[in-house]
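Note that one protein chain of the assembly has been removed; the remaining protein chains are unaltered in position.
The block that comes next holds subunit A.
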């Protein structure tokens, strides 16, 4: 145990490295404890004493061969469990050390007496000015310390005694009073032990420099060996010397013997070297002969090679010329196929494609540059080039016709303008017709033919594309417009007649929308819900049709204007930028949000997988058409029922994320629509919040559930319906909206409550907070705000009850409030009736003013008042009235208690009993239930 404390003290640098702990003792400041002793009961004592522990520590400081015994007074910090050095005493500073054994009898505050054995010692310190024996200094220099265990204390004193005997001059030793050193004796002590016990200080010190166990072992071993050796040392040395001498002589002999053998060996080596030189010379001769033969063979081989090469060259030249002729040959029958260009039958189309591709193949073949310088080549190339251009022009004209033809056919079959369009017609037929020609379109692209028009060169391919776009765009404008018109007409039918439509502002339409659904009638709210459902169905249908149309157009365009990757010269810039992008993308940190993860994946795979998925054609066809038209529909939905913004917003959130996942072009207009819907929704919320904060009430009118609270309920109802399908991904967005509104509502409730006159502020607060709790309770993200609303509801209801329940006995209530106030200020019960205004007479007088029938009337009035304060038909009436009744009875019983305590013997009594009160309440409720029943 000492070791760990010692370590701790060293860590705290209270002890120096080699300062030992000779004795360690836990003590309590006796004087301080005595002062507190008087006040506390026995059981508290233990805890108190424990908190005030000090520790004494006896030690010895060694420096320059001089040892000074020291005592440290330490304090243990309860929290950190660290020691703190309070004082350092030198032993020779102490004048006397007195051992105190005492039994103290304490009388505690609770009357019990307590006997305690006190084991203590007193330290009296030397004073600098020796003359003093006066009281004050004496006090300062005298300390009495109490310890827990007598053994510990004795041990400590023993240590001090031993230290002083051993290290202090007789003159500076402290005087021990009431103490005699007794060596400890146990039954089994041996003589040796006793001896060491007497020297215990030294032993203790040694302990601090203890030799480790292993060191000791080896030392012992060494010693034992030495022990044996030293007895025979001299004999041993002699023996060693003779043995050494013998070894020396034998060494010298062996050196002399080996010299002769060495000389022989050197001679043998010389002979061997000469032999090797001879063999070397012969090898060189052979080598020269072999190289001469090799040269001859090589010359013969080279001659053979040249002959072979000449032959090969001739063959190659022949082949080259043949292939060149094949590669440039375009037979007349092919030319005929191109010129006649029959696109009516699939097989003839196939033939045209084959021939036309052949033409391009010829033109694209790479011939060695030396050949291309031949005149024949150049001429043939020019001819083929001419064929290509004229065919391309011819082909494009035909393709344009085909586009026009397919579109017209579609228009005819779909009938003329149709204002009541219920679908967007399918373009499948157009697409099928044109897709039969798709390889020709690709040929046009591959041919890369250009023409110039108004000083601009253009590829035929681009021109063809443009032609398609223009034609089909017109078709869509017409069809989408008609479809949206019919949707708007459907919406308009649902619009209820409203007062001065043209004058209605945004806020008005917001109120109308919220009002519509909440006009509590079952019939009305049901039709309203039906209207909403119809509006939603119209919009969903519109979006579905548009999405389908765009999707099939997208599929068609990608196929019709596609460029198969194997042949088209990949646009270098796209490829490089793509690979750059993909690298960039793959380096992007993965985000947590689902959506952004999807976006990274899809963009990168889109860029890598098929680099030609570009939406430029679709963009031109639809440009702003879809956004514009759908926005108009949205607008008219909003005009019909403003709160539908919630639906539009939630619906677009869902729509955008689906399009995004499917990597559709539709994503682009959808994003625009989402933005639009969000703006409208924000605008609604902004208006709602403005409406809330601007709500004014007529302060002279009764205030029930505030209008905006009712509206909020409608808002929540609709929002929850709309968010149901997307709640996993977007519930946070809705929660944020809620939170903003709720905070504004709370603030507005408080503001309105504070100016209300007719209805007590508490009623405004608790009724509305009760309703808000009810509305918000089921919403997950609003737990904290709901809790606040509930707490406020409960608190304000309590306040209200507190304010009113005293009314039926008002004067008595006031009287006893004064009594209570006096009691709280420390008056004794018996003295209360001597207070002038609180005299028994006064009380009797006041009580006499409240005969039973008066109280009954008062309670009736109270009930009526509460009923009038609350909303009509409020479900809180029972709740409030129960609290009032309980409070009233409790208070009545409290008065009775106070009367018994303070006015005993004055024979003061109420005119009514607790039973009577129950009866009154009962009568009230019977009467009420009659009134409400019909």
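Operating definition for what follows: a contact is a pair of C-beta atoms (placed from the backbone, for glycine too) under 8 Å apart; a residue touches a chain by one contact, two chains touch by 3 or more; residues count from 1.
We take it that contacts and distances are computed from a predicted model.
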item: Protein that the absent chain corresponds to, by UniProt name, given "CGI121", "RAB24, member RAS oncogene family", "Geranylgeranyl transferas-like protein type i beta subunit" or "small monomeric GTPase"; value: "small monomeric GTPase"
item: Omitted-chain contact residue, chosen from A:878, A:894 or A:913; value: A:878
item: From A:178, A:232, A:372 or A:922, residue that would touch the chain that is not displayed; value: A:922
item: From A:423, A:886 or A:913, residue that would touch the chain that is not displayed; value: A:886
item: Chain not shown: contacting residue from A:331, A:725 or A:778; value: A:778
item: In subunit A, positions touching the absent partner; value: 520-524, 526, 774, 777-778, 873, 875-876, 878-879, 881-883, 885-886, 889-890, 918, 921-922, 924-926, 928-929, 932, 934
